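The complex appears here minus one protein chain, its other protein chains still in place.
The block that comes next holds chain A.
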Amino acid sequence: MNMPMKSHYSDAPKAQPQARHTLSVLVDNEPGVLARIAGLFSGRGYNIESLTVSETEHEKHVSRITIVTTGTGQVIDQIKAQLDRLVPVHRVVDLTIQGEAIERELALVKVVGTGESRVEAMRLAGAFGARTLDATLTSFVFEVTGTTDEIERFLRVMSVVGLVEVSRTGIAAMARGAEAL
């Protein structure tokens, strides 16, 4: 027997596998464009894992926005279509389906400590290829660039030797090969 109908809305679909996608979005750098994009994601219930914006072509006032998001295949398709529909958006490119894209993130990491942990922090930073931007008798600020995974690994080791503060840029991404966006 059927359950009495409680609602006219359709039921939730079965869980589908989710995937992480990196999107490059070229937009007119006009007031409110970032709010439109952020509002699209929150209003329609999409995830944002990382979002990076900067004007890339100053004369044309074009900004490049890199968004990392997760969702089912259907949701990712919707996200791209919804982004493309916004008036100030020029192009939306899914770097993840174009093949393995290059993704980099920069982090500033402050580490505080003395004695053995200080020496250890210095040594580990060297191993990760981090640059030392600031040093006092009790602290360092390191700059590290890499994929999100590399940065996560760096932060994990630093947390053992006195990490107190992190600032990350979010992801900048680009497709490999000769073709430009």
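Assume a contact is a pair of C-beta atoms (placed from the backbone, for glycine too) under 8 Å apart; a residue touches a chain by one contact, two chains touch by 3 or more; residues count from 1.
As a convention for this text, contacts and distances are computed from a predicted model.
A.B. asks: Which name from "Acetolactate synthase", "Iron-sulfur cluster assembly scaffold protein NifU", "(2Fe-2S) ferredoxin" or "ABC-type quaternary amine transporter" does UniProt give the chain that's left off?
C.D. replies: UniProt lists the chain left out of the view as "Acetolactate synthase".
A.B. asks: Consider the whole complex, including the chain that is not shown, and state which of A:G39, A:G73 or A:G129 touches that chain.
C.D. replies: Checking each option in A:G39, A:G73 or A:G129, the one touching the absent chain turns out to be A:G39.
A.B. asks: May I ask which residue of A:A12, A:L137 or A:A178 touches the chain that does not appear here?
C.D. replies: If we include the chain that is not displayed, A:A12 is the one touching it.
A.B. asks: For chain A, which positions touch the chain that isn't shown here?
C.D. replies: That gives, for chain A, the contact residues 6-13, 39, 42-46, 78.
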